[in-house]
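Supplied in structure tokens, the structure appears directly below.
The complex appears here minus one protein chain, its other protein chains still in place.
Right, subunit A next:
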Amino acid sequence: MDLPTVWFCIIALLWLGYLFLEGFDFGVGMLLPVLGRRETERRVLINTIGPVWDGNEVWLIVAGGAMFASFPGWYAGLLSTAYLPFTVLLLVLIGRGVAFEYRGKVDTDRWRRAWDTVIVLASWVAPLMVGLVLSATVFGLPLDANGDRVGGPLVILTLPNVLGAVAVAAFSLLHGAAFLALKTQGDVRERAHRFALRFGIPLLLPVVGLLLVAQLREGAPWTWIPLLIALLTGLAALARQAVGRDGQAFVLQGVALAGVVVTLFGALWPNVLPSTLDPAWSLSIAETASSPYTLTVVTWVAAFGTPAVLVYQGWTYWVFRKRIGTKHIPPVHAA
């Protein structure tokens, strides 16, 4: 494999890491009013991701930085073409991050309700935007020869892209429920468990739809393999959830997500951002890749940096491995 292809795979991996880690973060936020009926329960939900959400979000930043370094044309083309979705994504991520940190800092219901609104809204909107732009890079955008958008800011809202947006949001919701079933105890866990089982199949449907559209429109014969793996492990996850094996269910969902990401990026290859106007204007791996020297430099950085990240980020999850229940939540200690 040549270096540009390696980096195409690394970018896919970074997005996989992001979708896996922040996927359940988003899900927890989406489920805040659903599973957290009392204030203490809502704090249980938030504290399952309290120590880790920020580290999870860095996967997005690094995915962006890595795209800039290894495929400047992809980074520039996708971000400027999907300008408004990215703007919305940034705005809700700003609100969401601050909300987690500030919510507990003043002890009034009004203050908490306000930040809860931000958390819930942002946790719904962010995965929709992520899904929209990721689908757009797979299905393509109306690009001219320079890689600039032809048409208005909303040309991104095609049916497949909207399906992708819904799929990422649906997956996040299910993933969040599985995570909460694994990380909480008591009533919250019970509710998360029930939610995952009751809505598991309906929530997987848009993901399956996205996979099939991607496969039939852009897929290669080999991408049927990850697609089938995604389907089977997705169903297996629900089956394990049904018998109360929360850990296995959560891991299987991760495998299913990996299948989805491999299918989508496999369908995208060898392009990075197709033009829907003229295939000659599509941005490809070969055309947008940085020079071999630059790729070599970032490869070394990634080769040493990424394993270290995985080790210490994994260690955080180990440190905070205990399930959380309402009895663990300390009294409010605000300014």
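The criterion applied here is as follows: a contact is a pair of C-beta atoms (placed from the backbone, for glycine too) under 8 Å apart; a residue touches a chain by one contact, two chains touch by 3 or more; residues count from 1.
Going forward, contacts and distances are computed from a predicted model.
Novice: What does the UniProt entry say the missing chain is called, choosing from "Amino acid/polyamine/organocation transporter, APC superfamily", "Glucanase", "Spermidine/putrescine import ATP-binding protein PotA" or "Cytochrome bd-I ubiquinol oxidase subunit 1 apoprotein"?
Specialist: The correct option from "Amino acid/polyamine/organocation transporter, APC superfamily", "Glucanase", "Spermidine/putrescine import ATP-binding protein PotA" or "Cytochrome bd-I ubiquinol oxidase subunit 1 apoprotein" is "Cytochrome bd-I ubiquinol oxidase subunit 1 apoprotein", the UniProt name of the unshown chain.
Novice: So one chain is hidden, and I want to know which residue out of A:34, A:76 or A:208 touches that hidden chain in the complete assembly.
Specialist: That would be A:76, which touches the missing chain.
Novice: For the chain that's not shown, point to the residue among A:41, A:57, A:218 or A:246 touching it.
Specialist: A:57
Novice: Touching the hidden chain in the complete assembly: which of A:9, A:34, A:91 or A:255 does that?
Specialist: A:91
Novice: Which residue numbers on subunit A touch the omitted chain?
Specialist: 43, 46-47, 50-55, 57-58, 60-62, 64-73, 75-81, 83-84, 86-87, 90-91, 93-95, 97-98, 100-106, 144, 146-149, 152-153, 290-291, 293-294, 297-298, 301-302, 305-306, 309, 312-313, 316, 319-320, 324, 327-331, 333-335
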